[in-house]
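Heads up, one of the protein chains got dropped from this complex, but the rest are sitting where they should.
Moving on, here comes subunit A:
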Amino acid sequence: MVDWLGLAVPFAYLGILIGSLATFSSLYRKRKAAKASTLTPWFPFHLQRDIYFSLLHLEPSTSSSSKEKKSPAVPETVLKAALLRRATEAIDRVMVIREQKQALALLLQRGSVGDDLWQRFLRAEKEMEDEFRDVVSEANSYVPSWGHTIFQSAKEMATNSTFRQRIEEHQSTLTEEREWWNRKKASIQEGFMKELEQEGTRGGSNTKNSSSATTAGQSTEAPAVPSPTNGSDDDAVLVESGGPAVVGTSTSGGGKKKKKGKK
């Protein structure tokens, strides 16, 4: 009898110990889970996925209101396109995750980033895995064995779109480059004309005959320096008309003003 009482003490001790540990662990886990769920997701939101599901859910409402019931409101091709867009976005995200994983693991090891960030990252990774599986099964439900190739296609689409964007960027600089070049060409021509007129007036102070000779000589040379595109025609006309000293000074003044305005 005394033995039971003696035994109760260690049992009670063990019971309290285990009980307190269990409550602590469950509380801790609950809090951690709650914290994880409040963490902001890694990627803002999956727009393509949302659209895909919105389309899926669009069917019943419109079919009941206006369309006859036998044909679905959203054609299957639209859903397929939406699924492809979803797969493309998934590929993009997986690329991002792969890129970031190593760097993030390193930062975590060094203690440069908090555990929260790592948790968010792991969650995003897991979500992406599920997303992949989901897309493949959806694809197979439309066309058997499409699941095998959908991500191949999606990958090409992702790389293609980035490539095309870059080409577009290059091509969009074209007008800017053209404008720059036209301005530069104009300034080259102006500079050339000024030189020409200076020489012309210098020659004019000496003798009239020699001045006309130099200007004539220059005017034939003039179009050779700037590129002979559309601009060069007006240029040649200007040079010819600018031959006489009086007209020449007025045009050169205009040229100077233009230049100042540009700077």
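Throughout what follows, a residue touches a chain if its C-beta (ideal position, glycine included) is under 8 Å from a C-beta of that chain, and two chains touch if they have at least 3 such contacts; residues count from 1.
Note that contacts and distances are computed from a predicted model.
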Seminar exercise, completed: UniProt lists the protein of the undisplayed chain, choosing from "Translocation protein sec72", "Cap binding protein", "RING-type E3 ubiquitin transferase" or "Vacuolar fusion protein MON1", as "Translocation protein sec72"
Exercise. Where the complex has a chain not shown, which of A:Q100, A:S153 or A:T201 is the residue touching it?
Worked result: A:S153
Exercise. Given the full complex, what residues of subunit A touch the hidden partner chain?
Worked result: 33-34, 36-37, 41, 45-51, 53-55, 57-58, 62, 67, 73-78, 80-82, 84-85, 123, 127, 130-131, 139, 142-143, 146, 149-150, 152-154, 156-157, 159-161, 163-164, 166-167, 170-171, 173-174, 177-178, 180-181, 184, 227-229
